[in-house]
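Shown next, in structure tokens, is the structure this report addresses.
Excluded from the complex is one protein chain; the other protein chains are retained at their positions.
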Amino acid sequence: MYRYDEFDRRFLEERVAQYRDQVRRRLIGQLTEEEFRPLRLRNGLYLQLHAYMYRIAIPYGTLSPAQLRMLAYIARKYDRGYGHFTTRQNIQFNWIKLEESPDIMADLASVEMHSIQTSGNCIRNTTSDPFAGVADDEIEDPRPYCEIIRQWSTLHPEFSWLPRKFKIAVSASAKDRAAVHVHDIGLYLVRNAAGEVGFQVLVGGGLGRTPIMAKVLRDFLPKQDLLSYLEAALRVYNEYGRRDNIYKARIKILVQALGIDKMRDAVEAEWSKMDHEPLDLTKETIAGIYKHFAPPAYGKPERDDDAVINTAIAADKKFSRWLKHNVANHKQPGYSIATVSLKPPGKPPGDITADQLDLLAELSERHGFGEVRVTHEQNVVFPDVRRGDLVAFYASLASSGLGTANIGLASDIIACPGLDYCSLANARSIPIAERLGEHLAAREEEIGPMKIKISGCINACGHHHVGHIGILGVDKNGEEFYQITVGGSADELSAVGIIVGRAVPSDEVNGAVDKLLDVYLAQRDDGEDLPATFRRIGMEPFKEAVYGTR
Amino acid sequence: MAASHESEPNVVTNETSHQAVTANRLRDGIPIYFAGGGSWSPNIGDSVTAENGETLLAEAIRGPLPLEAVGVYVIEVRLAEGAVRPIGIKEQIRAFGPTA
Partner (left out) sequence: MVLVKNGQVASDYWQHIEDTDPLPQAGAVTISWARWLSERDSITRGPSELGVRLPNTIAADDVGADAGRFGLITVTYPNIGDGRAYSQARILRSRAAFKGEIRAIGSVVRDQLQFMQRCGIDAFELPEKALTEDWLAALSEFDLFYQPAEDSRPWIARQRHGRN
């Protein structure tokens, strides 16, 4: 993984000093709240219902054992012993004091972490495939480019005060695990006809009030041009994005207003006028970043790996289930990618305790090369577990409440913090997710792959638009109601889900989801996921099942 | 929802609706309530209430805006058996904590 050098370390020290002084000026009243708010937001500090919430960047989701232990320390010392992994591969703490936040930032800096640009109308944490570097279907490791983008976008003098927030994702596999289509700019590493690797550039995707899938801005961008092209696109957005209406300020609205062709013309025109040279990614720059992501020293497969696993499969149904759902193929023979579920039925999705963070740190040293990845689906990936160690690894997880075998299943629900913590929310998400997950766990094996996503308001942090089944909390005269959608998808066939009918009260959510699932199970063809069945049979059967015939 | 505020009694006819003034405390962000005389309390029970919250609000922010209180606004409350209870799920969660 990327390790800071002297430049990165000194830069971060300067940022901590700057923030400490900003907080000092606020606490003595030199800055008003209105003046301070944009400054604290650009350091990830929100004022929420109960306290300040601190959002810490986890670049492309990667964490080392020292970083995991530091998060555990922060959870214990400054919070109430737990944190929450978000759908942007970040972590949030919910019970933070403003006066302690500079100390937290300094503690984070000691393990090469920060909270820069985790909020505010600027370029946010770049996200990626949690299987990056180990997936058996990727063209090239996307992480070096995420790191290059992270550095370029950090305190960018021109693009730190954009019309609205700006999210970039990079993926390199045919199977999209990074929801690239719902980003302001999405980058796919692709190979052109000449066999060179570069980027397909998408623009204008996003969820929120106006869910739109990104469109192709450029079919092939040579690697060396990555930053100059991004700078051209950002400049067009900075100059022409709307600033009169916060709900129409994302780049997707600009793309919609101009049309993708005019948008492309504008970006290409700007790009052609720019001096690229300073931003050109030289081979030595790319190589310098790349070496941080070199494959670890993998061992040879042990001859008895399969025997150990097969014995365990025969002896332990729970292990067998976990192996089936939580373990994926690694590109290196003898290794597996294992995903630790943070969705035990009946618990808040994505929450993790200080003790569990410590345990993950220890396990990443014992079963891997000291690295884990947080996923946008709020789970944690161990990228390099020896196949022969899977049994022992699972045993350690299971004894700490981390052995839930539900990755990609109905109880692996994405949910935002909702009204229990968030001042923007209209309704609670966590209790809905807890009850639904608990309810569906019994039949999820029969259901198979299923993406259920819950947001507590239209800002859509829970990605409800792209859930196979999406649930959106709404407020009706002070009561919480839930609007349900079907057919959404965040993978390479991305689609926005369609509203089934009128919103239902919270105690009817489980029943309504049951009915949607009944239709899917009765009507699906072999191998079809819910969006595929929905595309084939349409809304009517789903609507009728939930609301009856009119 | 926690038991402490699960069984809200239905609105009793002889109750009049009241208002109180709330904010978040600058240094740690916790919810605070205007307790009169320039003071704020983390306990909603210490709130001063009035039928017209705007009057209270004016009193709370009279003079230079108090540094301690961030985002001052009026909330609806009920007075039940001498206790001040916020109306609406959001203010209940603010006053009594997350439900999950």
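For clarity, chains are labelled A and B in written order, and residue numbers in each chain start from 1.
Here, a contact is a pair of C-beta atoms (placed from the backbone, for glycine too) under 8 Å apart; a residue touches a chain by one contact, two chains touch by 3 or more.
Keep in mind that this is a model prediction, so the values were computed, not measured.
Displayed chains that the missing chain touches over the full complex: A (touch as defined at the top).
The chain not shown here is touched by just one of A:Ala106, A:Ile139 or A:Leu155, and that residue is A:Leu155.
Counting the whole complex, the residues of subunit A in touch with the unshown chain are 5, 7-8, 10-11, 14-15, 17-18, 22, 30, 35, 38-39, 121, 151-162, 227, 235, 238-239, 243, 273-275, 278-279, 284-285, 288.
Keep in mind that, in the parts below, only the chains that are shown with their structure count from here on.
Once the centre of each chain is set as its mean CA position, subunit A and subunit B turn out to be 36 Å apart.
Remark: subunit A residues 26-27, 29, 32-33, 47-52, 96-99, 348, 419-421, 425, 427-428, 430-431, 434, 478-480 touch subunit B in the complex. Residue ranges on subunit B touching subunit A, taken from their complex, read 1, 24, 26-31, 65, 67, 70-71, 87-90, 93-94, 97-100.
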